[in-house]
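Okay, handing you the structure first.
Removed from the display is one protein chain of the complex; every other protein chain stays in position.
Coming up: subunit A.
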Amino acid sequence: MAAVQDGSIEPEPENEIKTETSNEVLGNPGDASGGVPPTAPVAAVATEKPAAAATDSTERQTLLAVLQFLKKSKLFESEEILRREAGLLNEIGDSQGSGAGGAALGGGGGAEPESGDASSLLSRVAGAVATAQSANATPAPAKVTPVVTGGDDQPDVNVVLAAYSQQGDPVLYPVYYSGLKRFIDSVLDCHRAELSQVFYPLFVHMYLELVYNQYEKEAKAFFDKFHGDQECYYKDDLRILSGLTKKEHMKGNETLLDFRTSKFVLRISRDSYQLLKRHLQERQNNQIWNIIQEHLYIDIFDGMPRSKGQIDSMSGSLAGEAKREANKAKVFYGLLKEPEIEVPLDDEDEEAENEEGKPKKKKPKKDSTGSKSKKQDPNAPQQSRIPLPELKDSDKLDKIMNMKEATKRVRLGPESLPSICFYTFLNAYQGLTAVDFTDDSSLVAGGFADSTVRVWSVTPKKLRGVKTAGDLSLIDKDSDDVLERIMDEKTASESKNLYGHSGPVYGISFSPDRNYLLSCSEDATVRLWSLQTFTCLVGYKGHNYPVWDTQFSPYGYYFISGGHDRVARLWATDHYQPLRIFSGHLADITCTRFHPNSNYVATGSADRTIRLWDVLNGNCVRIFTGHKGPIHCLAFSPNGKFLASGATDGRVLLWDIGHGLMIGELKGHTDTVYALKFSRDGEILASGSMDNTVRLWDATKAFDDIETDDFTAATGHITLPENSQELLLGSYMTKSTPVIHLHFTRRNLLLGAGAYNP
């Protein structure tokens, strides 16, 4: 998106002309409200433009628009003069049916207070596709077409800002709004909740229009009068809005601009929608109708109108809810088949893994954690859908260890709660910003605000670095314990510090094979560290803004990072540039997680939505709305079907990936939830938060109720049961230690981590 230069003259004259139309006097420069730099007289501007030879197509369109207006207002002489000076021929002027649409008479919204007059021609000057018919339409309300930026070289921002033409007399905005309020109050209860969804986006858009058109006083009055009516979960946004009183303020704010270009999505039942439409298409309410058509996308569904509770649970995001089509793509949420590795019965002497089919003296146990059937799970992706790294010998060893540990795994449930071992970081001085455990729980790493990364060994085994090259050449390479010999005993220590970042480290991730560590930081880089030498190997530069989170893929090799620049990037460790860029969020990405089958990536963002992206082609396959604050943690269930998310509003929401629906809400935390983890078999969900507690929830029960397929699949609305209390299995307070990270060991022991903060 091109940066908006204040000096760009393109939208300015249009604004001038626009504001002039309300007074219907051309060439009256002094009426423009103060504060806008290019307050050159309109007439002068209009005449200057042709001098610039209208080489630019947009300038040409502006010119044509001006001509049209003059013609319509019966200012023939002025029109003639302008035409002569511009050197334009007559035939170019009138009905431009083509896409150039410079006439832009497709704009609805009258310049005069009475609505429906299509004479506000400059509402869609730049690149709007206006139909020729509506261009010369009768004063019947023309359908407002959205601003289409296709085929224009004008920067999007200008187009967007130019979209804020004046829709009617600003002084009457409160009147329109109150009128709508009265109407909605008068409808039946069942429709009222749905129609009330319209208030917030309407309020914001109307306010921004007033600000953009420099009606500061009216904007302030409008804001003061109606901001109290909005839903409580929008109050943060409203606070930001209240600070925005001038047009210049709008230009610097990218999130706000994106908010304008993307339509706010509402889901309303057909009956309620008909009611609203009928009411608004009466003459005096046309302004609101125009605004709605322009800035709102109403996803109509057939069915019962939703209740307030249902609506409240799904709303809260920056762009409304998700359209139904957004959640219709097929998602392969099943797990990849585990490769068959034969587990030797005798641990000690059969350390080395076996190839399949190798004859053994004893009959080895088959890998039981792998899929039991040979048939492909219809919900699982193909094994080769995403190229995954080959299993190395050490990986196979790991898998065998994994399986052995799995047999000793404690079965958890409401009657058998996990024990929690908590690792407290002392003397961190509020600097601990990220923590991660290895999968086998042998190492823990912490990222700090002083830009260091420290790795500790949890087991009694110390951390050792590899010997220097000189020493390495001296060892006997054929000995059995060569892997031990390359380690330098002199460097053995409990913890190792990794220096390299130049800003607080916000995300940490161990690789599954325990060879690498990733860290991402405010300095906009992601660094790969080796855990053999404890030095930095690579710095991935791609984001230009702080990177908030990073994670290795469960199979290694790929990793994902997301940051302030509102995109998430998929990298491979051996490529210096990202393989995929997932863009679509309206605000920065605060949390990124891989799906267990490594084919999908979930990103949580400050725009209060969670998106699921397909790694193969970068498409966004799911959008989940419902949180009322930025999302700070995500967790996939081990079976890949469900996703849990925690945000600053203290709620944990549960989502069904296959159907794309919210299926549960766990209330209980009173502060931001920073840590979420499912137990190894998915029976328990543990959540840790800034309120110094760890809570255990019954995941099997939460997901059990959903197995019955009685969603209204067409509308996708569920009434969430208020069963947070029943699902809560335990709540454990720590001593002033916010819980930042949780990890279930392979035997289902829960490890927690946080910094002591007296």
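The definition used in the following text is that a contact is a pair of C-beta atoms (placed from the backbone, for glycine too) under 8 Å apart; a residue touches a chain by one contact, two chains touch by 3 or more; residues count from 1.
The working rule: contacts and distances are computed from a predicted model.
UniProt records the chain missing from this view under the protein name "Transcription initiation factor TFIID subunit 6", selected from "Transcription initiation factor TFIID subunit 6", "COQ5 protein", "Superoxide dismutase" or "Protein odr-4 homolog". The residue touching the chain not shown here, chosen from A:Gly243, A:Pro378, A:Gly470 or A:Pro758, is A:Gly243. The residue touching the chain not shown here, chosen from A:Tyr273, A:Phe425, A:Phe510 or A:Phe642, is A:Phe425.
Residue A:Leu417 is the one among A:Leu172, A:Ile300 or A:Leu417 that touches the chain not shown. Subunit A residues in contact with the hidden partner, per the touch definition given at the top, are 240, 243-246, 248-249, 252-253, 416-433, 444, 446, 448-449, 454, 456, 458, 495, 503-504, 506, 522, 545-546, 548, 564, 588, 590, 606, 630, 632, 648, 671-672, 674, 690, 694, 725, 728-735, 738, 740, 752, 755.
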